[in-house]
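All protein chains of the complex are present and in place, except for one that has been dropped.
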Amino acid sequence: MAGNTFGTLFRFTTWGESHGPAIGVVVDGVPAQIALAEADIQHWLDRRRPGQSRYTTQRQEPDEVKILSGTFEGVTTGTPIHLAIDNVDQRSRDYRNIADRFRPGHADYTYWKKYGIRDYRGGGRASARETASRVAAGAVARKILASTGGPGITIRGALVQIGPHRVDRAAWDWNIIEDNPFWCPDKGMSVRWADYLDGVRKSGSSAGAVIEVVAEGVPAGLGEPVYDKLDGDLARAMMTINAVKGVEIGAGFAAAALSGEENSDEMRMRDGRVAFLSNNAGGILGGISTGQDIVVRFAVKPTSSILKPMRTVDAAGNEVEIETHGRHDPCVGIRAVPVGEAMLVCVLADHLLRYRAIGGAV
Amino acid sequence: MAGNTFGTLFRFTTWGESHGPAIGVVVDGVPAQIALAEADIQHWLDRRRPGQSRYTTQRQEPDEVKILSGTFEGVTTGTPIHLAIDNVDQRSRDYRNIADRFRPGHADYTYWKKYGIRDYRGGGRASARETASRVAAGAVARKILASTGGPGITIRGALVQIGPHRVDRAAWDWNIIEDNPFWCPDKGMSVRWADYLDGVRKSGSSAGAVIEVVAEGVPAGLGEPVYDKLDGDLARAMMTINAVKGVEIGAGFAAAALSGEENSDEMRMRDGRVAFLSNNAGGILGGISTGQDIVVRFAVKPTSSILKPMRTVDAAGNEVEIETHGRHDPCVGIRAVPVGEAMLVCVLADHLLRYRAIGGAV
Amino acid sequence: MAGNTFGTLFRFTTWGESHGPAIGVVVDGVPAQIALAEADIQHWLDRRRPGQSRYTTQRQEPDEVKILSGTFEGVTTGTPIHLAIDNVDQRSRDYRNIADRFRPGHADYTYWKKYGIRDYRGGGRASARETASRVAAGAVARKILASTGGPGITIRGALVQIGPHRVDRAAWDWNIIEDNPFWCPDKGMSVRWADYLDGVRKSGSSAGAVIEVVAEGVPAGLGEPVYDKLDGDLARAMMTINAVKGVEIGAGFAAAALSGEENSDEMRMRDGRVAFLSNNAGGILGGISTGQDIVVRFAVKPTSSILKPMRTVDAAGNEVEIETHGRHDPCVGIRAVPVGEAMLVCVLADHLLRYRAIGGAV
Partner (left out) sequence: MAGNTFGTLFRFTTWGESHGPAIGVVVDGVPAQIALAEADIQHWLDRRRPGQSRYTTQRQEPDEVKILSGTFEGVTTGTPIHLAIDNVDQRSRDYRNIADRFRPGHADYTYWKKYGIRDYRGGGRASARETASRVAAGAVARKILASTGGPGITIRGALVQIGPHRVDRAAWDWNIIEDNPFWCPDKGMSVRWADYLDGVRKSGSSAGAVIEVVAEGVPAGLGEPVYDKLDGDLARAMMTINAVKGVEIGAGFAAAALSGEENSDEMRMRDGRVAFLSNNAGGILGGISTGQDIVVRFAVKPTSSILKPMRTVDAAGNEVEIETHGRHDPCVGIRAVPVGEAMLVCVLADHLLRYRAIGGAV
C-alpha cells in the first residue's frame, strides 16, 4: 500500500531511480513450471530501449536484464522473480542546474512538496526509466497468459496520434508497425510524423501522442465487479504511466455523442458462438471481458523537459527561468507503446489468475 | 481483493442488488471524534436520488439512510460505519422478459459468462443503484476532509456534454448548476439539453454525457507514486462507475495535440506562494497533487436499456430481439454527477490519510 | 487496511457494536452457484449463541441471521453476501458505571487512548459479540470447502483445558463433545470442569481455557510462503479472537523440548500414498499444508469482567475501584470453540481459492 506495487495475485514491485546504480522489479504470484529465460524478457525490453531512433532520448542503455531468483533450471518455481537492470549511461551533472528549481509540468515540484527532498538526477524515481521494470514484468505476464490463457491471446499496440496528426483507420495495417520508428499502423502518416517530429525536435519543443493497445483472444469472464473491474484496473494501469493524462476503453469519449442504439453492440450467433456486430464496448461490459478485442487508448502529454526557457520558481521561492539540457524524448509517447502493452498484459494475467481462483475455466 | 472494496486507509465495501431488500456500505478507516449524523449523509443521497425530473428513471426510491454502527452519541468512534438503505420501489416483474436474453451493451452477458448465474432483476449487482452506496461513503469522506484537510476543500461537479452538445466554457457559472435538472453550468445549454433529451426520451432512445468534477483547495502532496498515483486512483475510481468509458485529468486527450511549451503550466510567486499560470495538469504532476484545482472528466455512454428493439441472443444460443421496458434513465450521465463527486472525495480522503501516515502535514 | 476485514480472496468485513441495533458481515469472494440458505448459517450461529448453559453469559440473543444480498433463488451469485443479525437483548444501563473508568484487562483503556472516545456499552466493538459475525462468515466458508475442496474436509474443535485442568488425551472422544456444555472430548474431565466452573462462577471470578481446532482431509499444497504461510494466517486468525494470548500449531511450544529426530514426522507409503508416522508439524511444513490433520491450539485468558473489586483509574486520572455487573461469561473460552472453528474454516477457504489461482488442483 506504499505505492510501488501493482496487481493482486500477479503482482510486481518496482524499485530504482534514473541515475542510481540499477533498477529492478520483484514479480510475485507467478505459477510454477513456466519456462522463463532472460532472453524471453530481453526481447521486450529491447523494444522499449532508448536511443533507437532520433525521435527518442539519446541516452544509451543496454537494458540488460538479469534473473536473480524465482527460476530453477530454466523454469519458474512459484517463488518471487527478481529482475534487475543496471543503469549504465547516467550523466548526472547534466541535472545540476535543476537541483533547486522546478521544471514546469514535471514532478520536481510535487516530490519536493511531498517529501521535502528529491533525487533530481534524471528525474529520480519519477523518470520514465522506471517503465523498463514494467516491461520486464510484462514479459513474465506474457508467459503466464501463454501457459494459462491459451495460445490465442495476442497483445499489441500502436501509436494513433502525434501532436494533432491522427492515423487514418482505413489505412490501418498491423504488419507495418515494426517497420517505422513510431509503431505507426498507417504508412502515410508515419512519413508525416517523421517530418513533424523533426521540426519539433529542432525547435527544442516536444509533442504529445495517443497510444492504442489491443488484446485479442481474451476469454470472456475476466474482471471483478464492482471496484476491481477490468476497465477500472486498466484505467489505473495506464494512468500510472509517466505523462499519461487520459484513458479510454472502446469508443471512449466518443460514446458520449452516440445514441443508445448506435452505441450498443448487437449480438448474433456465428458458427455456434456469440458474435458482436460492433465493439464500442472495447471488449468490456460491466467490468468483465466479453470475449471481444479489448481496446484501450491513452493520451500522453508532450515531454515537459524542453530546451525552450520556461518561467518557474526555485526552492527558495524566487521566480527564475529554466531550460532543460539533459537527454530527453521529443515525443515520450513513442516509447510508451511497449509500456502500455506491458501494463495491459499484467492486468490480464492478474485477472486471469483471479478468475481461476473462483473456478473460472479459461 | 474480491472486488467490492474501494480504498486503502479510507476504505469502503458495498453490498446489495437492485431488487434485493436493501443495499449498503461498510465504511472503514474513519478517524474517531468526527460528528456524523444521518442527515449529513441524506443530503448527498437526495442529490443522486432517482425520479426527480423527467430526465431520470421514474423509480421512486426515498433512499433513506440508516447508520447502524460506528458512531456513539453522534460522533465517530473509529470503528466501521455501516450505512444501509432499503430498496422500496422494486418492480421485478418488469424484468422477467430479460431473464434469458442479454441486453446489448449491458452486463447481462458477461455476468452470465463469468458466474453462470445472474440476478436479472433490475440489473442485480450491475445496476447503477449500487452507486447510492458510493454517495453515502462519499458523504463520510467529506467529513474527513473537512475535519482533517482544512475547511478550504470544495468538491463539486457539472455535466459538460450531453449527446453531441457541449457547454460553452466562457458561459460557465457554478451558481446555476442546482437550478436545472442537469447540473449544467451553462444556462443556454441547459435549455438546449432539455429539448434534446425530450426528443431522445420520446423516441425511446438514450444519450451519453461527459461529467467534470473539480476539487478546490486540495493541499499539495497527496498521491503515492508510482502505482498509487492520485490520478491513477482517480482513473480507476471513475472507470468503475456504471457506463463510464473514458477518464481525463486536466487537459486530458487534448494535451496530445499541444506542444511542450503550451502544455507545461509555468510557475510564478503570488503573495509569497507558488502560483501556476495555467492548469493543463489538472492539479496533478507525477501522481501527486500540486495544490491547484484537481480536474477530472469522465465519459458516460448512453444507457443501454432502450425501448427500441435490438438484436441479441439468449442463454440457449438463439438469435432473438429484445426491448427493455423497466424504468431507466434516458441519460444515466445526469445522476453520475454526484457519484463522480463522491468518488473524487473518497480518493482524496484516502490519500489524505496516507499522506498523514508518512508525516505529511495537511 | 483499516482493520475490520479478514482474508484475501475469500474475505469478510464485519461491523457492529455490542449494544448497537445490529451486527453483521459482508462476505466477498464467494464463488457463484453454491446453494446457500439462512438455515445453513443459523446452524453454526446456534452453537455459539449465548445463554445456553449456566457457564456462559445470560444475555439472551436469538442471533437470527438474514441474508440481504449475494444470493438469487437460493444460490450464490458471486456478488457480496451481506449477513445481518439484530441485537435484541441489550441492557446498556448495566454499563453506565464503567463509562468513565477502565476495567483492568479489558480494551476500555486502549480504545480510549487510541480513539479518545469509546462506546462503553457492553464493550462496544471490543465485545465478543463481534465473533457471531465470524461464525456466520465461517458458515459460508464451509460451503466453499464442501463445493471446492471435496467432501472429505471436516473441521471441528474441542476445549482441552479450563483453568489448570487439562483433558486426558487417552480419553479423547469426538463423539461426546456435543453432549456436554464445554465441547469437552474427555467425559471425566467434563464433570470436573462443571464443578470447577460452578465454584469460579459463585466466587465472582472467571477462568481461562485452551481450545484445539482440527481440520481433517485438507489437501496438501495450501499456503503461500513466505509471509502468507498457512500457519502464519492461522496464528493471526486465532490471535484476533477476543482474549486469546497464545497460538500453537501441532506440537507447538512442546516442540522446543524435543530432539530433531523426535520432532520430525517420518514418512512411509501406505496404499500408494504418503503417510506420516506422527504429526508434530500439525499438518503444516514450510507454511504449506502436508495433507495431514491441521491442528491449532489457542489459549484464552480468563474473562476480565469479574464481580470482584479491582483497582483501576478513571478517565480523569483518579485511582478508583471497579466491579463489573453486566452479564458475562465466567469462561469465555467455551464459546470460543465455534469461533476458532470458523476462523480455521475461513483461512482454509481463502487459501483454497488462492491455490486454485496458481493452478493447484484440489
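By letter and in written order, the chains are A, B and C; residue numbering begins at 1 in each of them.
Please note the rule applied: contacts are C-beta pairs under 8 Å (C-beta built on N, C-alpha and C of every residue); 3 or more make two chains touch, one makes a residue touch a chain.
Note that the structure is a prediction, hence the values are computed from the model and not measured.
Touching the chain that is not shown, out of C:114, C:169, C:202 or C:325: C:114 (per the contact rule at the top).
Touching the missing chain, out of B:16, B:31 or B:70, is residue B:31. With the whole complex as reference, residues 1-5, 8-11, 13-17, 20-24, 26, 28-29, 32-33, 68-70, 72, 75, 77-82, 111, 114-119, 124-125 of chain A touch the missing chain. On the side of chain B, touch with the chain left out of the figure occurs at residues 1, 9, 29, 31-32, 78-79, 148, 225, 353-354, 356-359.
Interface with the hidden chain, as seen from chain C, comprises residues 1-6, 8-9, 14, 102-107, 109-111, 113-114, 125-126, 130, 161-164, 200, 205-210, 220-221, 223-229, 231-240, 244-253, 255-269, 272, 274, 277, 280-282, 284-291, 299-306, 308, 310-313, 317-319, 333, 354-355, 360.
Assume only the chains that are shown with their structure count from here on.
As for how the two copies chain B and chain C face one another, over half of their interface residue numbers coincide. Rounded to whole angstrom, the centroid-to-centroid distance between chain A and chain C, based on C-alpha atoms, equals 45 Å.
Between the Cα centres of chain A and chain B there is a gap of 26 Å.
Centre-to-centre, using mean CA coordinates, chain B is 39 Å away from chain C. Residue positions of chain A with contacts to 2 or more other chains are 1, 9, 225, 354.
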